[in-house]
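What follows is one structure encoded as structure tokens, with my remarks underneath.
Shown here: the complex without one of its protein chains, the others still in place.
Up next is subunit A:
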């Protein structure tokens, strides 16, 4: 298995239905042909994301299992992560798990406000935001007025 494939399969510790590759947290995997050293570059979703230590450990574990022992994990903050980096596969996995994927993040202006977030359970557009801040730093809290289910949305950033 290539180093890239091993790291790409690492799941997000807080949203375990998507991988760090799906979320755009994984930026780059390079392997030095001379030394065999693998350098993995990742970026946090939010500056204070508490999952970063675990993600680093999981990357090392995945690489070790695949036979790569000389590993460096580099964390960068620029360019700043955006929800626009979540792949189509990632968005589909989120929706299937009952988490509404983010609307497109706007480049300028104040915060991106979701005009309509369809309920990931029943598909109704009759939803309302309960709080901008949800169970993790990257999610907001919603409820569906049609099926009455509460749900999370990965909020546009």
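Keep this in mind: contacts are C-beta pairs under 8 Å (C-beta built on N, C-alpha and C of every residue); 3 or more make two chains touch, one makes a residue touch a chain; residues count from 1.
FYI, contacts and distances are computed from a predicted model.
K.L.:
One chain of this complex is not shown here; going by its UniProt record, which of these names is it: "Ring-1,2-phenylacetyl-CoA epoxidase subunit PaaC", "SUF system NifU family Fe-S cluster assembly protein", "Pyruvate ferredoxin/flavodoxin oxidoreductase subunit beta" or "Recombination protein RecR"?
P.N.:
"Ring-1,2-phenylacetyl-CoA epoxidase subunit PaaC"
K.L.:
So one chain is hidden, and I want to know which residue out of A:7, A:49 or A:154 touches that hidden chain in the complete assembly.
P.N.:
A:49
K.L.:
May I ask you to list the residues on subunit A that touch the chain which is not drawn?
P.N.:
So the residues of subunit A touching the missing chain come out as 44, 46-50, 76-81, 110-111, 130-135, 137, 141, 155, 157.
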